[in-house]
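Only one protein chain is missing; all other protein chains are in place.
Moving on, here comes subunit A:
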Amino acid sequence: MSGSGDVVGVILILIGAAISLISAIGNVRLPDVYTRSHAASKSSTLGVLCTLVGTLLYFVISDGYFSIRLILGIVFVFLTAPVAAHVICRAAYRHQVPLAEGTAQDELKDYYMENENIDNKNTDNKANLIEKEVKLQVTE
């Protein structure tokens, strides 16, 4: 009975590790914040989920022990990791982190220029002030 648990656990955890490796490679290779967050959130979430499900099934099949904590962890990671990526991307866009070269269209740009003009101007002013201060310090 413990043999099948070993097999299921090994396969799922190996798949999870491979997907996490792909996610890490994507983090290194992709050009800008948004595509990197695309690689980091989706595939690493799937990798963690595969690893956790493999652990859960291993303990269920080989020991007969059903871990509620692992179920809770699976639900929690599945729920929060995409939201974390969303919040990071949003913060990056609001601080006008540039998109990758060769981006065809930016549909959010018009919306932000219309609705959050004041906010953008404020951040621009702040950036200009900081630059001026830096220049002053340099000249002094």
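We adopt the following convention: a residue touches a chain if its C-beta (ideal position, glycine included) is under 8 Å from a C-beta of that chain, and two chains touch if they have at least 3 such contacts; residues count from 1.
Keep this in mind: contacts and distances are computed from a predicted model.
Engineer: What name does the UniProt record list for the absent chain among "NADPH-dependent glutamate synthase", "Electron transfer flavoprotein subunit beta", "Multisubunit sodium/proton antiporter, MrpB subunit" or "Carbon monoxide dehydrogenase, large subunit apoprotein"?
Structural biologist: In UniProt, the chain that is not shown appears as "Multisubunit sodium/proton antiporter, MrpB subunit".
Engineer: Looking beyond the chains shown, say which of A:Ile25, A:Leu72, A:Ala100 or A:Met113 touches the absent one.
Structural biologist: From the options A:Ile25, A:Leu72, A:Ala100 or A:Met113, the contact with the absent chain belongs to A:Leu72.
Engineer: Please output the residues of subunit A touching the missing chain, sorted low to high.
Structural biologist: Residues 69, 72, 75-76, 79-80, 83, 86-87, 90, 116, 118-119 of subunit A touch the chain absent from view.
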